[in-house]
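Only a single protein chain was left out; the remaining protein chains are all shown in position.
When the chains are written out, they are named A, B and C in that same order, and each has its own residue count from 1.
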Amino acid sequence: MTELSAHPAIETPSTAPPASYWTLAIRKMLRPWLVKIFAAYIAAVLLISLTVPLLASGKPYAIDIHTGNGWVTRYPLFADLTTRDYLTFIAGAVIIGIVVAWRLTRVVEMMRRRSLRLGIAGVLIGAGILGGSALAILHHNRFDGTDYRALIKSGMAKNAIFAPIPWGYAEMEPLSKNAINELPSWHHWLGTDRSGRDVLARMLWASRVAMGIGFVSQAIALSLGIIVGAMMGYFGGIFDLLGMRLVEMVEAIPTFFLILTFIAIFGRSILMIMVILGVTGWTGYARFLRAEFLRIRQLDYIVAARATGMPLWRIMFRHMLPNGLTPVLVSASFGLAGAVTIESSLSYLGIGVRPPTPSWGGMLNAAGNPATVFHWFEALPPGLALFLIVLAFNIVGEALRDAIDPKSLS
Amino acid sequence: MGNRFTVKDFIFLCIFIVIAVMLGFTLGSFNYLTHQVAGLRSDLQTMQAQQTSELYALKTLQRSGVRTTNHTGINDSSKVASDIRETLPDGSRYVMFPNPPLPPYNPYTKPNFAYGDWLVESLSSEPNRIMPYVPQSESAASIQASVLESLLVRNPLTLKYDPWLARSYTVSKDGLKITFVVRRRARFSNGQPVTAQDVVFSYDTMMNPEVNCAPIRSYYTDIKSCRARSAWTVVFTFKRPYFKALGIAGGLAIIPKSVYGFQHMSEFNKHGKLLVGSGPYVLKRWTAGQAIVLSRNPRYWGPRPIFDRLVYRFITNPQASLQSLLAGQIDADGLEPSQWLKYHNKKSFLAKFTTYKYLSAASGYNFICWNLRKPWFQDRRTRVALAMLVNEPAMIKTFMHGLAVQNTGPFNPVSPQNNPHVKPIPYDPAMAQQLLKKAGWKRDADGLLERGKTQFRFGLTIPSQFPLGKRIAEYIKQQFAMAGIDMQINPLDFTTLLQKINHRHFDAVMLGWSGSIENDPYQIWYSGSYKNDGSNAGDFDDPLADRLILEGRRTLNVRKRMHIWHQLQAEIYRQQPYLFLFTSYSLIAINKRIKNTQPYPVTGISPGDWFVPLALQKYR
Amino acid sequence: MPETPLLSVQNLQISFRGEDALVPAVDGVSFSIYPRQTLAIVGESGCGKSVTAMSILRLIPTPPGKIIAGEIIFNGQDLLKLPEKAMRRVRGGQIAMIFQEPMTSLNPVMTIGDQILEAIFLHQRLPARQAVKLAAESLRQVGIADPERRLGEYPHQISGGMKQRVMIAMALACHPQILIADEPTTALDVTIQAQILELLSTLKTKNNMSVLLITHDLGVVAENADVVAIMYAGRIVEFADVYELYANPLHPYTRGLLACVPRLSQTNQRLTTIPGMVPNARNWPTGCRFEPRCTDCKDEARTQCLSHLPILRQINERHWVATFSAPGYADAKFTLPGLPVRRNKTPATGRMGATD
Partner (left out) sequence: MLSYIIRRILLMFPTLIGMTFIIFAVIRMAPGLTTAGGSFAPGMLGAHQAQLAQQHFMERRLHLVTRNGKPIPLVVQYVQWINRIIHGDLGTSIKFSEPVTKLVLQRLPVTLVINVISLIIIYLVAVPGGVLAAIYRGRFVDRAFGISSLVLYSLPVIWVGSMAIGFLANPAYLNWFPSAGLHATNTSHMSYFQYVFDYAWHITLPVICLSYGGFAYLAKQVRGSYLENMFMDFTRTAKAKGLPPSAVLLRHVTQNSMLPMITIVGMTVPGLLGGSVIVEKIFSIQGMGRLMYQATYARDLPVIQSMALVSAAITLASYLLVDIAYHAIDPRVNYD
């Protein structure tokens, strides 16, 4: 896909402070419009997955309810959010804050910029941890199964402000033949599934599972892979021999069986699947980093660093890792695509998340399993979303690979 | 460099393609050959088995000087004697049928009746083995039904047991002793006559601990002995009076000693495809992954079988079997509710297929079993309230497209056990709230129901490979949530789920029991069945129910027994130890070329009655 | 009688497609080679000399590179207009080429013998046994001992100098009329360089062929060439008989180059360098391309240098030059540069003293 980035490097304007290697690479990567679109898509899905409790919910933001002592305003949606939801918001806000601060501080002069950025990041993270722990202690989410729509219909409630998509992921329309397998309409933008639930709401909620599993499992896999791969690549010898055997062994474990086993022991949870995908998925990174390290180890500057008597860990982390890591990060982008695919396959086979939590693979299975009747309008959205997110990760990965290619980075 | 596509490149490409095609063909022929070889080998194996058995039979026949005879059709021979059902002076019941009974919907007298043609049906899974008695799947059972026969047969209309391989039977007054007289005409497919020795042998084989048939053996634990009194008479003695005694003894599949009489009975387990009986069909071939073919037993002792062959094809998913049905590759198929909905009133479909929708006694029912030892479910009012929160009629209408019937107890709705006067608990959330309040449940600050320190929060375990169950659970979860009950859904793979049930590690579990014409409620509902991994997993312990169960099992009089079962059902439904869900309709489509297909009211369709008029016959 | 040139290149223009525009690499190069002559093209890296050499065999990778204009006349045919099939007969058969990197120029997964035989079978109809004999013979010719054994070896099993010898053997196996040697010794050790060059000149006489020697090393030129063309920024700036050039360099660039060659006599002196940088092909100056680095540019001539590109003109019988500062340049005319072989071959050693 060289054509995606086969554009001349534009020299950075001399007025701006010199950009770092990564900034350059990312800027170069984002140049083609196609990559821009798909990067934006990933960002959008990420954002949706972070904020979906506010976007799609059957509970209104605010509503006036008639109680024994007159009308009372309630905020069911916020009361219903779990601590984990709030923590996700805080984490998202911190990350977005750091990114924005990073961009805003670009104009600051080089030496001060670094400490400023670190300071801002520290403050934001500290505030996030503080806020998060306070929330974890103070917030108590209320179990709320009230059907607010019925309440409004019966005149017991009024002035409801609903979320943009006023359906929860598990919320069924009152059971009737007309409510299920509904085609897209004004009421349900993507129709309803065979239990009478809003497909769009489920789609959005499912993005949470996909992105969560993708990012967390790859983070685990990446850190494990980096540690083992770096050890193998740097020390070589017996470390390398044993490490490679370990890699081969882990590759031989049937993931599918492992997940079934763990689900049977510990019960179903997203976390479990994340951990298993992480624990079995690190081998690729380890192999990659090992090869990189074996290559880099021969290079002159490492020999030079060793000649100056620099301690080992410093050579590894300051000199070798940053150089070996770049290609690994590229493969992490493909790894994300792979993790999302595996998660959806597991859900398709029926060993994914706990129902009624939606996931794209599970929705596909419900719609397209040959043992049931095929409803294309139910199978299309999750498949398309899955396809697009995998495509996006792959395209961004390709573009990133081209961008960090030393031959093309001028 | 000039990159034009030259003639040489083209030739290269052609060679490439030719090689590829040749490779494909090689692979194809490899596959084809292995396939054919496998088929031949399977034929050979079955043939060998048949031949050895026949050789053996011939030898013994020569020794005993009996001449093998081909049967003559009896349906056309005029009846010499008439059937007898009478009570003897000593109070025992005597039943004698001089000829095997004809099916109630008699095909032989129908217009256009003709022998011949094949009947092709689908099986949803390939059986692992089709040995008699050995643990079997439903698919193996339907094949065995055409090859193996038993002493008695249940009349599908009257539901009474009629003599089949037995010419007559006598049940002693206390019900402990059943005497069968075997028909002298009856022959196994190898020509060997069916004797009392074979019946005893069959019983002994099944009771032999070396033979892997524990599940079936368990039914026969109530039998004290099985003895041959003479060459044609055999007596079963029971330990205690049991209403199912006649069905158990008369339902034993009779296998020929001449074939299965191994020196070491452990050899029995090693075979997979040795299936020889006295039935109208014999196993012709079994092609792995494809089909099992039965062919007409040429020396069948009874009425001549109608079809020349019965073919059972393994088609694993409903969509594929519908495809095959539409393409005419199979003659009859069960439909999914959604398929039924789509096709049952489509003219083009109805022009080719006859459709039936009926409740069969064999269909089971689904339920949610509450673990009554857990704090949430100990109170009857709570359980009733939970049932009131679920709108079952709407669920049946929506999820099952109306093709199911709500259960009002553990018995099949069409079975005589079922008490038609038990009314289903209505969907009434308001009433449910009141009941919950009465039971002491109050809303706490968290929005959950609470009694004392117990919050109403439990897990429902469902089998993960059961999509409908998931939908039902999701619906129920929502309904409970509205009442302030938090139910978590835990899908587990079936094996783990069974383990959890065995160890009683569950709050509530969704499962199904399969049905039969008359169930013995002991295993599921008797309080003693909680221990020892019995099936009373929820620990239902009701003195009245226990009394009724024990009494019912003893009662041999059908009407009295049914009365007891009706009472039992009312009591169980009142107690609501299960949230009873529904029994689905059987939805069948049969190719129009097959005639006489109407189902019996309780037992459903009976392929033994079917025939194809000469003009419509397809296979010869 | 005046000899006809074996190969003449006229007004060759080659461009490469850059990321946004066409970048000229060779811009109006003309020269000719006569039989049994060694023509050396000298220039800094990036001046277009290798591209010129490759274009003769039409080996320029076509999507980025493109021959815009010009003619390459060989034996009376324009090679640029020749159909691909006829061109293939020329390649290897009549004009052969060896490259700068012997290490990578041989296919690592084929034996040496296979690679030589491939060339032989391509251009000669020979029975297999005879072809093998020919291959062995050509290996022996380039001074490889035990050639029969070498034929079965893989390139990684022999040294760099040997590889270049193999390359030469492969090129000469079909007795070409011209051998294009594209910096044949650059990647080799100095001792081996001399051996290879000597081998080349021996073989040249033996096989009666012309050699087009591409190099950046004026020392090599002095030893081996008959005629020299100096290239700078895509153009030939000076073309002369080797004696003439060394005796009377006219172009300031040539003078600069000659000054850069270290001499034993000037031990204590630092090496001279030509100030400035080679201009980027993307934006060549409109006028003389050497103008920014030129020491000859006097004030009055400068305006001309800035606005006009000096073309190559013949200022005497054996000398062509493209600079306004050369004496007699203004009156001289453009002719196709090329010098027939004047006399009997000069022993290479004879000129050693002149350069050292």
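In this text, a residue touches a chain if its C-beta (ideal position, glycine included) is under 8 Å from a C-beta of that chain, and two chains touch if they have at least 3 such contacts.
It should be emphasised that the depicted structure is a prediction, and the values quoted were computed from it without experimental measurement.
Visitor: Could you tell me which shown chains are touched by the chain that is not displayed?
Guide: Displayed chains contacted by the hidden chain, ordered by label: A, B, C.
Visitor: Hey, which of B:I524, B:A570 or B:I605 is the one touching the hidden chain?
Guide: Touches the omitted chain: B:I524.
Visitor: Which is it among B:R154, B:R183, B:R313 or B:H401 that touches the chain not included here?
Guide: Checking each option in B:R154, B:R183, B:R313 or B:H401, the one touching the absent chain turns out to be B:R313.
Visitor: Can you tell me which of A:A56, A:L200, A:M316 or A:A337 touches the chain that was removed from the display?
Guide: Of all options in A:A56, A:L200, A:M316 or A:A337, contact with the hidden chain holds for A:A337.
Visitor: For the chain left out of this view, which of B:N112, B:N128, B:N345 or B:Q378 touches it?
Guide: B:N128
Visitor: Go through chain A and note every residue touching the omitted chain.
Guide: Interface with the chain not displayed, on the chain A side: 1-3, 6, 245-246, 248-258, 260-261, 264-265, 337, 341, 344-345, 348-349, 361, 364-365, 367-370, 373-374, 376, 379, 382-384, 386-387, 390-391, 394-395, 398.
Visitor: Over the whole complex, note the residues of chain B touching the chain we left out.
Guide: 1-3, 6, 8-9, 12-13, 16-17, 20, 23-25, 27-32, 34-35, 39, 120, 126, 128-129, 134-135, 137-138, 212, 214-219, 269, 272, 285, 287-291, 311, 313-317, 319-320, 322-324, 326-327, 329-330, 342, 364, 366, 463-466, 468-469, 493-499, 502, 511-514, 519-520, 523-524, 533-535
Visitor: Since one chain isn't shown, list which residues of chain C touch it in the complete complex.
Guide: Against the missing chain, chain C presents residues 57, 59, 61, 63, 85, 88-93, 96-97, 99, 101, 104-110, 115, 118-119, 122-123, 154, 156, 167, 170-171.
Keep this in mind: only the chains that are shown with their structure count from here on.
Visitor: Roughly how far is chain A from chain B, going centre to centre by Cα mean, in whole Å?
Guide: It comes to 48 Å between the two C-alpha centres.
Visitor: Measuring centre to centre with CA averages, how many angstrom lie between chain A and chain C?
Guide: Distance between chain centres: 59 Å.
Visitor: By residue number and range, which residues of chain B touch two or more other chains?
Guide: none
Visitor: Using the touch rule from the top of the page, what residues of chain A touch 2 or more other chains?
Guide: Residues of chain A touching two or more partner chains: there are none.
Visitor: Taking the touch rule as given, give the residues of chain A at its contact with chain B in the complex, in rising order.
Guide: Contact set of chain A toward chain B: 140-147, 170-172, 174-177, 179-180, 194-196, 260, 263-264, 267-268, 350-351, 354-356, 365-366, 369-374.
Visitor: So in the complex, the part of chain B that touches chain A is made up of which residues?
Guide: Within the complex, chain B touches chain A at residues 317-320, 336, 338-339, 342, 391, 394-395, 397-399, 401, 445-448, 464-465, 467, 470-471, 473-475, 477-478, 480-486, 488-493, 496.
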